[in-house]
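The complex appears here without one of its protein chains, the remainder shown in place.
Let's look at chain A:
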Amino acid sequence: MAVQFILCFNKQGVVRLVRWFDVHSSDPQRSQDAIAQIYRLISSRDHKHQSNFVEFSDSTKLIYRRYAGLYFVMGVDLLDDEPIYLCHIHLFVEVLDAFFGNVCELDIVFNFYKVYMIMDEMFIGGEIQEISKDMLLERLSILDRLD
């Protein structure tokens, strides 16, 4: 069980975060097409009547959640258990919220490199690495102050 990729885009489909952990294709065009397809698939779903899990391809299914106009998406293997990945997303967003203080899309846009720092502290090789918010925030505070 591991994450294949993490995506974050807004309602207009503009990517705010992208992280690949697994080579799904060596075709450069395909990863761009995948982003476009994922956006169309998820933005068209009815959030009141449809689940946060959807099959995407022969080898990937998506777990996603929307927070204040941003979609956070994780791609995982077809046979993986989905629910724990909702927790992945929720914890990630909580850490962003605590780090930036009531985080919004602008924080992510203007400080995208800090978001990647947070992502590196939480996920390595598609696996969650640390789940203690206190530990994460303490660590991030130290890193953020380094020259």
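Just so we're on the same page, a residue touches a chain if its C-beta (ideal position, glycine included) is under 8 Å from a C-beta of that chain, and two chains touch if they have at least 3 such contacts; residues count from 1.
Operating definition for what follows: contacts and distances are computed from a predicted model.
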UniProt protein name of the chain not shown, from "superoxide dismutase", "AP-2 complex subunit alpha", "PAT1 domain-containing protein" or "LSM complex subunit LSM3": "AP-2 complex subunit alpha"
Those residues of chain A which, in the complete complex, touch the missing chain: 1-2, 13-23, 26, 28, 31-32, 35-36, 46, 49-55, 58, 61, 67-68, 78-79, 81-84, 86-88, 90-91, 93-94, 97-104, 107, 109-114, 116-117, 120, 124-135, 137, 139-141, 143-147
